[in-house]
Every structure is written in C-alpha cells, then in structure tokens.
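With one protein chain held back, the other chains of the complex are shown just where they sit.
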Amino acid sequence: MANQSGSVYGLTILSPIARSAHGSESHSLAIRQCLEKLPRGADSPFAKVSSTHMARLVVMDDVVYFGRPSREEHLRSKYLIFESNFDGDLDPYLRRLAVEVPQEVHAVWRHCEGYPGVENVDAFIRYMKRCQVETTFFFADVNDKTVQQTLQALQTQSAVTAFIEKNQGKPAEELQRAFVKFIDSLQSAPPPVPGIVQGRELADE
Amino acid sequence: MSKLDATDIQGFALRGYTFPLARFLFVRISDTKKGQAFVAELVSRLTTGEKWDEKHKPRTTVNVALTYPGLVALGLPQASLQGFPVEFVQGMKARGGILCDVGKNAPQHWDGVWQEGPVHVWLGIYAESSEELEQKCAELTALAERTGGAAIVGKQDAAALVIDGKPSRKEHFGYTDGFGNPDYLGVDRDTQPGQGKLAPDGKSWLPLATGELLLGYADEAGELPVAPVPHLLANNGTFMVYRKLHQNVATFRAYMKEKGKLYPGGEEKLKAKFVGRWRDGTPLELSPDHGDAAIVADNNRNVNFTYGGDADGARCPLSAHIRRANPRDAFGFHGGLTNRRRITRRGLTYGPYTPDGEPGDDKAEHGVIFMALNASIFRQFEFVQQQWIEYGNDARQGNDRDALLGNHEGKGKFVVPGTDDAANPPFICGGLPSFVELRGGDYFFIPSITALKMIGVGAVDPR
Partner (left out) sequence: MAEKQGVMSNINGKQYAMNAISPMKPWKTWILRAFFFFLGHFPSAGRDLVNLSFIHFARWVIVRRNQFPRLSEHQPPDNLRYDYLLFFSNFNGTWNQYIDAFSAVLSRGLDAIWCWSEKFPGAAPVTPFKEYIAQGQFETDYYYTAYPHATTNDVKAAHRVTAALEALAQQRGKTAAEFEKAYRQFLVSVQGDLGATGEAPVGT
C-alpha cells in the first residue's frame, strides 16, 4: 500500500480552496492568516492528535512554470495541502481530527470547497478522502515506532546518559542498587509531551 | 591540469611558512586614492607562491588581505563588490549566530581592534629573527605614513612556542600541531599521503580540486566557486578566516588532571582521546595505546589513516577533534560528503608557553591565531564550525560539541568509547568548560598579485 510504510501512514490531501466573489484570493488569504495564528508546540492540534509524528499545512497557489520549451499553464483553483505522517490507519486518524480538535480543523477547512463541517464525523471523513491523493512513494526512516515510543525513548536516552556519568567508577553493589532505583524512577516518570524541545544537558541534573 | 602560476598567487595562500616569528598588522584606509597608492606600493614587496629551497629562503615574508569594507574603501566598483559571497560581505561579526560566537565568544569580549572596527587590511609579516621582524614592520609602517590614507590600528604578535629553549610545533595545551593540511591539484608543495581525498580504492589518496582553495578553478563539485567579476579580480585569490583563539590553560590543566585520575587510561591518554592524536602528534588510529615518535617523524604515515576500521570509535573517539574537523571516510560514500568541507590552516601561537607542571593562568594573554583558507567560507569553514564543531549530528553525537573547541560554558560532555574490558571502559567527561574562547577576527580576501595591481591603480572593471 503506497500510502504506508510499516506502521506509519503517509497522508497527502489536496483540498481545493473555495472561490469567493473575487476568485479564491480572499479565502486563501484567510487560510494563511488562520495558519499564522494556529497554536504551535505542545498546544498544536497535532500534539493533541498525538499519533502525529510530523505534519504540515501548505497553501499551494499554483503550479510552477520553468520556462521554454515547456508550455505555461495554471491551476484554476488554489489548494490547501495537508501532509501528515502518523501511526495507524487513516479512518481513526481522521476521526480523531474531527472529534478531538474540531475548532482548529473547522477554522482552517471552512475556507475549502465542499467542506461539510466536523459535526458529522462520517461526512468529514468522506470529504477528506475525496481530497486524498495517493502517495506514490513513501519513505520513513523509522517506520515501526509510535510517537509515544519515540518520545519515551528520547527521554530514556537522556536519563541513561546522566545515569552512566553519575555512576562511573562506582563499586558493583552500589552500581546495582543505583540501577534498580533508576529503573523504578524511569517507570514512574510522567509521559513526555509531544511538540516541544526536550532533552536536558547532563549538568542540569 | 597544468601547474599553477605561483608567481601570481600570494605565498601565504600556497604555503605554510615555517618561521619562528610573525606579526599581523591591521590597517584602516581613510582615503581611497591614497589607499590605492599604498596597495600599489605594497605589491612589489609581497611574497609570492614561488617555491624556494633552503639556500634561497627569504628572511622575511609579507602578504596582504582585505576585508569587504576594505575593498569598499579602496574604491572597487559596485558591480564587483556585489559579486562577492554574502558571508564575506557581512563579515565575521555578523555571522555570530551561525558560528556560535555567543556567550564568552561574543563580540563584547573581543579585543578592541575587532570591536571598534572596521579593519580594512591585514598584513602578515613572518621573520627569522625579531630584528628582521621589527625592521620589516617599520618599513611597512613608514610606507603607510608616506602614502597617507592608511593607518595601522592594531597589531598581533605571534610566534612558535619556545619550549626548553627551542621553537616547537606545540600549542599551549601541549599538543603538537600542524598536521593534515590538504593537498590540492596543481599546488607545488611537499605532499603526504592522507592529505588529499580518498581515491576510489579506499586506500590511496588524490589531491583535492584546486577550486577548493583558489577562485577561478573547478572545485570538487566540478563548478567554479562563487566569485566577483571581473575574472582577474577573483582568480588565484582565496578567502581567509582569521580568529584569535584564547586558550584557558589553567582550566585545561585542572580539568584533565581531575578527569585523568578517574579515567582508567590516565591523563595523557585522555588528552589524546580529546583530539585524536597523542600530544606528540601520533594519530590514535595508528597507535591507540601510546605515542610513537617513529610514526610522527614519518611523513608517509603521520596523516595517512582512515576511520573505516574504527566505526565505534574505540581507537579514535567519534567526537575527537580531528575526526570532527576532517571525518575522511567516517560518513561512508568514500569520503564524498567530506571532500568539499576541507580547509587549509595557517595558524600560529601567541604568548609564552606555560612550563609543564605549573597550574597556568586563564587570564594570561596566550592562545592560537587561527587562520583558515578556503574558496568558500560558507561551504567550508562556516559549515565545519557550525555543523561539526559546535554540533554533532553528522558524527552521530547529537548536540554534543567538539570537546576541545566547543562553546560549552560548563555544560556538555565528551564520550570516550571503550571496550568491555574493565581496564578500558567507556568513559564520559561531563561538565565541560570552554577551553578556548574567541577574542576577535574577521573574514578576508587574499587577492592575487594581478588583482592587487588592478586595485592599486583603481583599474577594476566589472564590465
């Protein structure tokens, strides 16, 4: 399935942006302004739909003309591109978007042609799938770990590094005792938050 | 590819001078016509790239380089000025974000001459004796005064460190320096295996494309580097990065003493791990357990090694300085990712050596004048500084910086890989202080003799 690599799904959606009385200019401008205001980091809607590894929203105004001898041509509509790399299957992901971050989805997609709203989740999913374009070739360097597993692993890596330095040269019994405490503390650590820079230097410990 | 016209290229660009003493004069131009006259008179006094044998070695050398403000002050036409690369035009101070010249390396800690700026001209004078050095500098100062329009606004003395009464190749932390300058096609110099790029057989070495050093020649990507118009202004020139690097000798000695007690290999070995060479210059790749004077003395061996057989860094750590600065084949692809990131170094120490056994003084005026030559400051020096020295992703070391040179400010660590032998375990050096601090510098253009003549008579025509 070209859209998938391992357990990661590569979603590509091209939503035509609605035309208004003056062509689709004002809607695409509105989308851009909305995207400027969309929360980033831990407050991003994609942090909340936490199966998202990486995602982007791009307003594509037109195709590009590279010069002669190619012929010049233009798209009649602008498109909102939604490129997302997430864990699991498509339907559950689209459902999460509609159910968990309806305000943000609505703020962006209401400027798009044929958008039915988010209240009727099935209609929303159908609409998004109508705009989906098949990914021809999808590359995922790590395709068998979820977002949570990845964030957890990064946190563990940081903690392990600090542990190793702190316990250098300790005698065997002390080392073992410290290790047991360390494993326990790891297990009770709060889960890491997606979307923000983490990773503390050793000296901060 | 025929040999280069060494008479048109300044000697400083082609050769590492081996003189015990040097002085760098920093000049500001206050009048375009008079400044041009100064440059015109300088040309006949410059040392070119012609090779000399021991019998005909000059007693002094003189070379000149210009900053972008200097080129403006010398009246270069706008169209020529606009053809210079962006990073050179901006100058080193403006590039501080990329270079991580922040905190203690930020401009507010620089020597006055670099803070006040702008410096227009760099004059490099090397000499065999201090009398000859003074005489040559007096000559050049008199020339500046006579032509008017050019004033010396600062100077920097430098000298090979005298240790036990003799000039040495060591720097202030005690490492033997000066290995590993690249070998370029067409440059007539004594070459050594290991200086160039890896040949397809993965064992032997070829010279780098000339355009990695000099403008007007094809570089490793088969293109001509970004250069201003006209050709005559750019060709046979190169760019120099000048950075005065203060060394915190006391911090270094104390840190190594403390960590050396904890590291099972001992203090000398730990020092070797930081750099990738023992302090006597022996590469760790060739001799992981002890220095070896025979290797150091053998020019066929002392830079001739690869990292392919040491993927884990058990001999030379992944984060060691020479492995970061010149990864050779460490990234695979037969070195294809490293061939366009080489620089030529012309550094020299300044300040007296602190004798071994003394604790040292971080406040003393001592360090290294680091001078790097390359055809593209952006693609070569700045890239290495930003991506390989102050960052570690390509070396697979995450955010970890070069242990010796990095701007650590008390945080940061260095991992010494080991084996599962209890006598040689992996070891982490944490809480790294900044051993080296930046005290100023800038980006310079080292023009060819022809270009300088044109500048001197105001005859640069950009078409």
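A and B label the chains in the order they appear, each numbered from 1.
Here, contacts are C-beta pairs under 8 Å (C-beta built on N, C-alpha and C of every residue); 3 or more make two chains touch, one makes a residue touch a chain.
Since we're looking at a predicted model, the values are computed, not measured.
Asks: Hey, which of B:Ala142, B:Ala221 or B:Ala294 is the one touching the hidden chain?
Replies: Once the missing chain is taken into account, the touching residue is B:Ala221.
Asks: Even though one chain is hidden, which residues of chain A still touch it in the full complex?
Replies: Looking at chain A, the ones touching the missing chain are residues 2, 8, 10, 12, 14-16, 18-19, 31-32, 35-41, 44, 46-47, 50, 52-61, 63-67, 70-71, 73, 75-77, 79, 81, 83, 85, 113-114, 127, 130-131, 133-142, 145, 147, 149-154, 156-158, 160-161, 164, 172-173, 175-176, 179-180, 183, 194-199, 201-202.
Asks: Take the complete complex as the reference. Which residues in chain B touch the chain that isn't displayed?
Replies: Residues in contact with the chain left out: 97-98, 100, 221-223, 312-313, 318, 332-333, 336-337, 339-340, 378-379, 382-383, 386-387, 390-393, 396-400, 412-413, 415, 417-420, 422, 425-426, 428.
We take it that only the chains that are shown with their structure count from here on.
Asks: In their shared complex, at which residues does chain A touch chain B?
Replies: Spelled out, the residues of chain A in touch with chain B are 161, 164-165, 168-169, 199, 201-204.
Asks: Within the complex, which stretch of chain B touches chain A?
Replies: 262, 399, 410-413, 426-428, 430-431
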